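Quick one: the structure is below, and I'll ask about it shortly.
Shown here: the complex without one of its protein chains, the others still in place.
Here is chain A:
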Amino acid sequence: MRLTCPLCGPRDRREFYYSGSADYLTRPATDDAAGWDNHLHLRDNPAGETRDLWYHETGCAQWLLVTRDTVTHVISKVELVAK
């Protein structure tokens, strides 16, 4: 599997660290218990298109938002989290 980093181009999967679902981008307020449950634990976990966070660990050290298919492993979009 390869991901096309917007900064580095197509790179081997081994250069990236998978963190988890894009739910990690929604940061709840400190006293929002349900929000934290959504942030840390609950997942849509689709069999099909999903969006998740990858870190280009041995490349540009950017966090990436990846749109891909969990059944076919086809990657359709890779964006920088930091705009």
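The criterion applied here is as follows: a residue touches a chain if its C-beta (ideal position, glycine included) is under 8 Å from a C-beta of that chain, and two chains touch if they have at least 3 such contacts; residues count from 1.
Convention: contacts and distances are computed from a predicted model.
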Practice problem: Consult the UniProt record of the chain that does not appear here and report its protein name from "(Fe-S)-binding protein", "Hydrogenase maturation factor HypA", "Sarcosine oxidase subunit beta" or "Methyltransferase domain-containing protein". | Solution: "Sarcosine oxidase subunit beta"
Quiz prompt | Positions on chain A where the hidden chain makes contact | solution = 1, 12-14, 18-21, 33-34, 36-37, 40-47, 50, 52, 54, 70-73
